[in-house]
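Okay, structure first, notes after.
A protein chain is absent from this complex, but the other protein chains hold their places.
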Amino acid sequence: MEALPKWADAVLVPLISIVIAFAISALVILAIGENPLEAMRLMVEGAIASTYGWGYTLFYATNFIFTGLAVAVAFHAGLFNIGGEGQATLGGLGVALVLLNVAWPHWTVALAAAVLGAMAFGALWALVPAWLQAKRGSHIVITTIMFNFIAAALLNYLLVNVLKPAGQMDPATARFAAATVVPKLAHILGAVGIPFNPRTPANIALVLALVAAFLVWILLWHTRLGYQVRAFGKSEPAARYAGISPVRITLWAMLISGGLAGLMTVNTVMGEAQRLVMNVSEGAGFIGIAVALMGRSHPVGVVLAALLFGFLYQGGAELEFWTSITRELIVVIQALVILFTGALDEMVRAPLARLFVAIRGRR
Amino acid sequence: MEAGRATSGPGGRPDTAAPAIELRGISKAFGPVQANRAISVRVARGTIHGIVGENGAGKSTLMSILYGFYRADEGEILINGARVAIPDSEAAIRAGIGMVFQHFKLVENFTVLENIILGAEEGRLLAPSLARAREELARLARDYELQVEPDAVIEELSVGHQQRVEILKALYRKADILILDEPTGVLTPAEADHLFRILANLRAEGKTIVLITHKLREIMAATDSVSVMRRGEMVATLRTADTSPEELAELMVGRKVLLEVEKAPATPGRPVLEIDDLRVTDRKGVERLKGISLAVRAGEILGIAGVAGNGQSELLEVLGGYARGRGRVRMNGAEIDLSGRHADGQTRRAAGIAHVPEDRQRLGLIMDFAAWENIAFGYHHDSLYQRGALLMDNRRIREDARGKLGRFDVRPPDPWLAAKRFSGGNQQKLVLAREIERSPDLLLVGQPTRGVDIGAIEFIHRRLIALRDAGKAILLVSVELDEILSLADRIAVMFDGRIMGERLPEATDERELGLMMAGVVPGAEREAG
Partner (left out) sequence: MDYAAILSILEGAIRLATPLLFACLAGLFSERAGVFDIGLEGKMLAAAFASATLAAVSGSAWVGLAAGVGASLVLAAVHGVASITFRGNQLIAGVAINFLAAGLTVLVAQDVFALGGRTPALTGAARFQSIALPFAETAATIPVVGPFYARVISGHALLVYVAALAVPATWWILFRTRFGLRLRAVGENPAAVDTAGVSVTGLRFAAVMICGFLCGLAGVYLATALGAGFVKDMSGGRGFIALAALIFAKWRPWPAMGATMLFGFLQAVATRYPRLDLGVVVVPSQFIDALPYILTVVILAGFVGKAIPPRAGGIPYVKER
């Protein structure tokens, strides 16, 4: 393993894994009688050839940046937070409660309040599994999965029985006040003279996501807490030697992770839907796993991977429109990315390491 | 010197039959570490053969190869004169070899019977196997004093009984050769005596026994012949009757190039660390420190000698704040918390205790972190390293690291290099730079030169002396006797969780210390309990 240079481990291994994942996806497309190259062309056309496509691509990418960062922060602490779905669900609830119960004078204050609400609720939903892991040794993977389902049931109950306005049929909250509508990406870009299609849901939350990525980078590599999180994630015995408390770090890492997962709803609930509906997270919590694995848990990698998945998501929707390939193709690609970058890592790394040894030997 | 002394004697019997075990030129490397180097040895049938050596001498690796747990890189194995290949444990069992590992390989929530038949069942159903094992167990218990309750669950048994189960497992598989790796390390003296009676019974039945140990008393009491290993090599094979503990101690430790350390006589001042009746109990409920009392004064190095596993690690852990203990420990006159909320590494560092842990790769460093990040490890709260309330001043840390790396001659002096990419010696210098440059009132040092090349050893020793001369207290734990002898101003020998006694380096020698490390106090004729 030591034979592999740092750059190869950080870039080459994930890159090869992704190439394998995409090659298999291409075979899948072939197997169902479609042309992979044609499919690729359609996806590019639909996702990044127009500002309309870009609008959707960036909208999805915003979600994935948040959930990818959430998974990445937990990974750095050696924790596998598979509960992004539930934390995002609660985050959405936080956003809705904040926006429905206070008459906000201006979208800026509303946005700040929604951010706090989303983070607080998401973090709180992560806190229980974190506490159980740190204090009672309950496996965090299982508890966060269970909390996903509990969150779904809770939201379902609240929407149907509590939050749904009288006389409305579909389980959703009332629409938020007009004052809480945040600027769309088209407006922001328009202000600096860049023409952008206004009929897309991309909004100011994208900026928020990029800020979050930057702050996570600061947190992990420039703060004491981040230092301790990374040390604890690498070696618990060493962390104990250094006087780093495993309980404290587990709680903090999961609070931040849950808060980040919750934040994605500022994009979907506040930025797009303007009301809380069922299934807020739309699977983005799970895509965060693929994004974090592919991005090697680094904020820059997460942003790039989120963009790729945003592209796949929007491209997949186009593909479904024009061919018999459904958008579930994206789920397949996502699965293969997780499989090859997360679980079959060694399959790629071991032969690569041997190759490097062989090359060096010849020199 | 009598003829044949250097080869394995057959333990009083005529040397006609082929040896039960013969190893020829066995070598094994783990990465860059050569654990066994061209080892050859013969063990006669029906004897008890001891293998002694310091920790890390390669004893366990050699026996794991014989049992098929590891594969040798080179060499061959002959059992009863016939060459055999032992690629896995199944082959070893077929060749009639059984092994009792130092860490038992038992399924803890299975019963004794289930553990015994595991892998040696007869047929697909359990019932007949269990019934036969029950009968066989009764017979073995009668023949060899190996009583255990067949339906007891392993985790409810004492360690001594668990070990019996391991022996029974081997005998149930019709082993003719039984290897025991440090079998008495976890036993009480009474249990150990019982074990040796069992081994004697087995020998009487014609079984061949290989006993790996570092306790010379056991070798002298129980074996017919003995091999000494040192640093991966077999340095001698002797008849036990022809040798003495003194000779074995000398062979074990070896006449290493004695490193001259220039040092002036110590001028000890006030006591810095005072330990009174310190006890540590591990997770399994075994008492690891059985009432330690020590004092380390300013301007002196107290060396703790002892074979690894006699409580030194636990002593460092509890003083370092990452294990819990009972008793009273005072640092600069103030009592420190051994088991409460303030029993942690940060509080200890704040009290002026720095710590170079025994296992630098597992504890002392984050191997994936860059050197500069490791320089802040444990001191990440240092105000020098902060920028404002939230941020760490990485540039400052890197500057600090660059200076420390330079002053401690860490090569390459590159603060960006990950710790895992430094050699062992340079990793150790990295840890020492971090801890010593803090100028702590007390430095805890474990195995400062383990896996470190000669040049670095000298450097490290000089730095420790310099710290002492600056009036600081140092508690040095090492299994290297010559290191203790050349560095320490006072030597305490640990055995079985206790202090066997204190000696001044100028008034003792390796022989005396070696005996004390083996649980024998010369002159006093006292044995450690």
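By written order: A and B. Residues from 1 in each chain.
Convention: contacts are C-beta pairs under 8 Å (C-beta built on N, C-alpha and C of every residue); 3 or more make two chains touch, one makes a residue touch a chain.
Nothing here was measured: the structure is a model prediction, and the numbers come from that model.
Set against the missing chain, the residues A:A8, A:I48 or A:L154 yield one that touches it, A:L154.
When the missing chain is restored to the complex, the residue among B:L118, B:A295 or B:A351 that touches it is B:L118. By the touch rule set out above, chain A reaches the unshown chain at residues 28, 32-33, 80, 82, 128, 132, 136-139, 141-143, 145-147, 149-150, 153-154, 156-157, 160-161, 286, 289, 293, 324-326, 328-336, 338-339, 342-347.
Chain B meets the missing chain through residues 30, 67, 69-70, 88-93, 99, 101, 105-110, 114-115, 117-121, 123-127, 129, 169.
Here is the rule we go by: only the chains that are shown with their structure count from here on.
Per the touch definition, chain A reaches chain B in the complex via residues 2, 6, 218, 221-224, 227-228, 230-231, 234-235, 237-238, 240-245.
Of all the residues in chain B, the ones that touch chain A in their complex are 320-322, 344-349, 355, 357, 362-369, 373, 376-378, 380-381, 386, 390-392, 394, 418, 420-421.
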